[in-house]
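Below are the C-alpha cells for one structure; questions will follow.
Missing here: one protein chain of the complex. Every other protein chain is in place.
Moving on to chain A:
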Amino acid sequence: MSLSPTGALRQSGNLFAMALDVVRTMPRRPFQAREFIQQAWFVASVTILPTALVSIPFGAVIALQIGSLTRQLGAQSFSGAASVLAVLREASPIVTALLIAGAGGTAICADLGARKIRDEIDAMQVLGIDPIHRLVVPRVLASMVVAVLLNGLVSVVGVAGGYFFNVILQNGTPGAYLASFTTLAQLSDLWAAEIKALVFGAIAGIVASYKGLTAKGGPKGVGDAVNQSVVITFMLLFVTNFVMTAVYFQVVPQRG
C-alpha cells in the first residue's frame, strides 16, 4: 500500500468499484447455492462460540454501569429499560460486526488471498469464470445472513447476561426489571439493529474479499492483506454505525 494520497484514493475507489460489482452480480444466475451454504456454515461455525462468550461479559458490563448509574440518579425502576436499550441498539450490532470481521472476515481474506497468490484466481478467470460471481457474492451474502442471525443471538445472550448481573448480583427487583423492558425500547429498535448487522456483515464481507483478491507479494502479502482488511473494516464499521444511528434517530420517533 503506497503512502501517496492518490494511492489511498485509488484503493478506496477500487473497493467501491468492487462493492458495485458485487451488487450488480448478485442477481446473476445460476446462484452459487452450494458455495453460499458452505460459507455461511463456515462463518457461523467460527463466530458463534466467540460471539456468545463475548456478549455475556459485554451485557454484564452494561448492566453494571447502568445499575450503578440508575442508583445514583435514583431511577432504579428504569435500569431494565436502559440496559435493554443499550444492548439492543448498540452493543449487539457492534459485537456482531467485530466478530464477523475479526473471525469470519479474516478467514475469508486469508482464504482468497492464498488462492490469489497461488494463481488460482487467475486460473479461474482464464477458465471463463468470474470470481466475483463464483466466490465473492456467496461470501458476502453468507456474512450478511450470519451477521443478522448472530445479532439475534447477541441480543438474547446480552439481555440475559444483563438480567443475571442486575437482578442477581446487584439485588435488583426482577419484576421491575422485566416490566420496564418495553418502556423505552420498541420493536423498531430491533429492526434497526438487524439492518445495522446486515450492513456491517456486507461491509466485512466486501472488504475482506477485496483485500484477499488484491493480495500480492507472496505469503507476506496475504498476512498484510488480512491485517489491512481488519483495520479497514473496523474503521468503516464505526463510521457507518455513527451515520446509521444518526439517521435512525431522525427517522424513527422515540418513546417517552
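By definition in this document, contacts are C-beta pairs under 8 Å (C-beta built on N, C-alpha and C of every residue); 3 or more make two chains touch, one makes a residue touch a chain; residues count from 1.
The rule is simple: contacts and distances are computed from a predicted model.
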item	value
Protein name, per the UniProt record, of whichever chain is missing from view ("ABC transporter ATP-binding protein", "Serine/threonine protein phosphatase", "3-isopropylmalate dehydratase large subunit" or "Sarcosine oxidase alpha subunit")	"ABC transporter ATP-binding protein"
Contacting the left-out chain in the complete assembly, out of A:12, A:125 or A:227	A:125
Residues from chain A at the interface with the omitted partner, ascending	114-115, 118-120, 122-130, 134
